[in-house]
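Below: one structure in structure tokens.
Below, a portion of the complex is reproduced, with chain positions unchanged.
We call the chains A, B and C, going by the order they appear; numbering starts again at 1 in every chain.
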Amino acid sequence: MIFSIMVNEGPYTHQASDTAYHFAAAALAAGHEIYRVFFYHDGVNNGTRLTTPPQDDRNIVHRWSELAEKHGLDLVVCVAAAQRRGIVDDDEAKRNSKDADNIAPGFRISGLGQLIEAGIKSDRLMEFGD
Amino acid sequence: MSEIKKFMYINRRAPYGSIYALEGLEVVLIGAAFDQDCCMAFVGDGVFQLVRGQDSTQTGMKNFSPAYKALGDYDVNRLYVERESLAERGLSEDDLMELTWEDEDDDWAEKPSIRVVSREELARLMEEQDVLLNF
Amino acid sequence: MLHTVNKSPYEKNSLETCLGLSLDGSDILLIEDGVYGAIAGGKASAMLLEAMKTRQVYALGPDLAARGIDPGRLVDGITVVDYGGFVELAARNDRVQAWL
């Protein structure tokens, strides 16, 4: 079965990103496919490489990057939501005249159409938020 | 993409206090380009999104309520509003914006987009969907 | 004491908790989505009317306007204030408590 996952809240503040991660890992372990993970609203804040969580806590951003690398996941950060919140890749930095970028490995910035497409192409679109 | 799926966008949040209503509407407007079968539901505090006469000038926030009027042009013409939610909040259908669409199969007659439905009707409509997105 | 409430009473329990924990003579200011509780005829208005026997209730005008709520629609006795009035309420009361 093909799943897609939507993450609507940033790391640490709400449990949404944690639950989504464990759901994704369990779905992959059960042999399901994950078509896409789409980060919307504050969920885009999962895609910054500048976090330094306490050493005795999980690293939410790294965990997504690693799961993506291991399973070839498509981690998409919504561009409109990202602009409002300051999540930027190299292209976006140039386009908006920013002097730095902060996107984490394995994440890419793209449009809302990617969410709709995920809804069309997947058997189930799972939403995790606040 | 030849598949046509039924999308329902369920709105349960009031506008302005948080961005979910605004960013939810952005999804609906983008989604309309995909030629899917889509409708919206307004439940709980989501009904407040459709209240007429919004003026956010003094808060400095963007008044995005005019964008709901564009939905008809994008063929999003079924906006289900839960009757019980309106009543609990001291509202009636007269408090909502007039939202319309033009029916090309009926000589472009202008028709209302808002359909006030009961909780039970809405529950049944939800069961007919393929994809349920919540904002 | 000034209590602020920024949540709709139809979604979250903040107003109810505020009323349970505010003493007679308190000032209560509804802001942001909290102003939805001020609509006359809404289910929450009974709770507010009861509280108003012993407390003064205010609502933030800019938040009412943004949400399309005409001051004529409010429960009788609620005073509408602007941001300057919010500052005055905070200054006039000895302490403030934000019910989020």
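Criterion: contacts are C-beta pairs under 8 Å (C-beta built on N, C-alpha and C of every residue); 3 or more make two chains touch, one makes a residue touch a chain.
Please read all numbers here as calculations on a predicted model, not as lab measurements.
Copy numbers for the complete complex, expressed as a formula over the labels shown, read A x2, B x2, C x2.
What we mean here is this: only the chains that are shown with their structure count from here on.
A straight line joining the Cα centres of chain A and chain B is 27 Å long. Centres computed as Cα averages put chain A at a distance of 38 Å from chain C. Of all residues in chain C, none touches two or more other chains. For chain A, the set of residues touching two or more other chains is empty. Across the complex, chain B is touched by residues 6-8, 10-11, 32-33, 36, 39-43, 45, 61-63, 65-70, 73, 82 of chain C. On the chain B side of its complex with chain A, the touching residues are 1, 3, 5, 7, 19-20, 23, 26-27, 30-31, 33-34, 36, 130-131, 133-134.
Across the complex, chain B meets chain C through its residues 13-18, 44-45, 48, 51-59, 61, 63, 65, 88-91, 95.
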